[in-house]
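The complex appears here minus one protein chain, its other protein chains still in place.
The first chain written gets the first letter, and so on, giving A and B; residue counts start at 1 in each chain.
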Amino acid sequence: MKRAFPILAVLTGVLLSYALYQALVVAPTEQTMGDVQRIFYYHVPSAWTAFILFFINFVASIVYLIRRNAKADMLALVTAEVGVVFCTVNLVTGPIWARPVWGIWWTWDLRLTLTLVLWLIYVSYIVLRRFSSSGQTPLLAAVLAVFGALDVPLVYFSIWFFRTQHPQPVIGGGGSLDPRMWHALWINWLAFSCFAALVCWSRYRLEVLRRDFDETLALEALLEPRGSKARTS
Amino acid sequence: MSYLYAAYIATWTIHIAYLATLLRRYTRLRNEIAEFKGRIDEK
Partner (left out) sequence: MSSVAGLTRATLAKDLRLEWRSKDAINSMLFFSLLVVVIFSFSFDPTAEESRRIAGGLVWVAFLFAAVVALNQTWAREMRNQVLDAYRVSPAPPNALFLAKVIGNFIFVTVLQALMTPLFIVFYNLRALGPIYQLPIVAALGTWALVVNGTFFAAMSLRTRSREIMLPLLLFPISIPALLAMVEATGAILTGEFSARFWIVLLAAYDVVFTIASLFLFGLILQAE
């Protein structure tokens, strides 16, 4: 298992480089938007990856609620953090793409707004985890994740209807894709998925180490004979 | 055109920033562990 990590890292590096090449060189230039359209190859895979990670978080949270499995909790934590990173990338590249092409930084269209709300929910999830005092944090976080998941369809419908009432410009929509563009898109998605897996794995290992150490510290404090504490905290 | 590079650079900046925080947390943890081992060895 230990061997797999460096192998994955190298594979990811290769894939990302190849994907970059595909995005910047191989994929044809879009007719109406020009080269700026290539942002698409980073923007869309980031969104997909973020949503997948959030979905894994949801499943892990449910597993934790049912089984109280520490591994499920760590997986939830990890996917939430990395998911927020990818979601941030998506929310930053979106406006950068929108500005030159559609002339506006932002619009309350369905995809963008949904992404923003998901980002807000998961940032609040991470803040809860940081600010909550140990012990029952995993449980509270899992409950929040469930609430967030229940919210998503409601968010979707509310924005969808809002859009029909107040028509807004559509960003990133329309146009069929050249097969070379699809190829570049899929390669970038694959590369970023591997990258996400790598980052999640690293974060997971860090968390395992942290928890093991905290446990060891706690045990040591318990076993410490009274009155001979070498140092406090 | 500069928008394109801005987007790509922004993407990697965000990713690298996160990896940097992971690295920082890891080294801090390593230091704590080393310190702890030192304490244990003293006894």
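By our rule, a residue touches a chain if its C-beta (ideal position, glycine included) is under 8 Å from a C-beta of that chain, and two chains touch if they have at least 3 such contacts.
The model shown is predicted, which means the values in this text are computed figures rather than measured ones.
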Chains in view that the hidden chain touches are A
Touch with the omitted chain, as defined above, among A:8, A:128 or A:217 = A:128
Among the options A:102, A:162 or A:186, which residue touches the chain absent from this view?
-> A:162
Contacting the left-out chain: of A:11, A:63, A:140 or A:206, that is A:140
Taking the entire complex into account, which one of A:26, A:70, A:120 or A:219 touches the absent chain?
-> A:120
Note that chain A touches the absent chain at residues 65, 117, 120-121, 123-124, 127-128, 131-133, 135-136, 139-140, 143-144, 146-148, 150-151, 154-155, 157-159, 161-162, 165
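Heads up, the rule we're going with is that only the chains that are shown with their structure count from here on.
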From the C-alpha centre of chain A to that of chain B, how far is it in Å?
-> 18
Name, in rising order, each residue of chain A that touches chain B in their complex.
-> 20, 34-36, 38-39, 42-43, 46, 81-82, 85, 88-89, 92-93, 96-97, 99-100, 195, 199, 202-203, 206, 209-210, 213, 216-217, 220, 230-231
Touching residues (chain side chain B, partner chain A) in the complex = 1, 3-4, 6-8, 10-11, 14-15, 18-19, 22, 25-26, 29, 32-33, 36, 39-40, 42-43
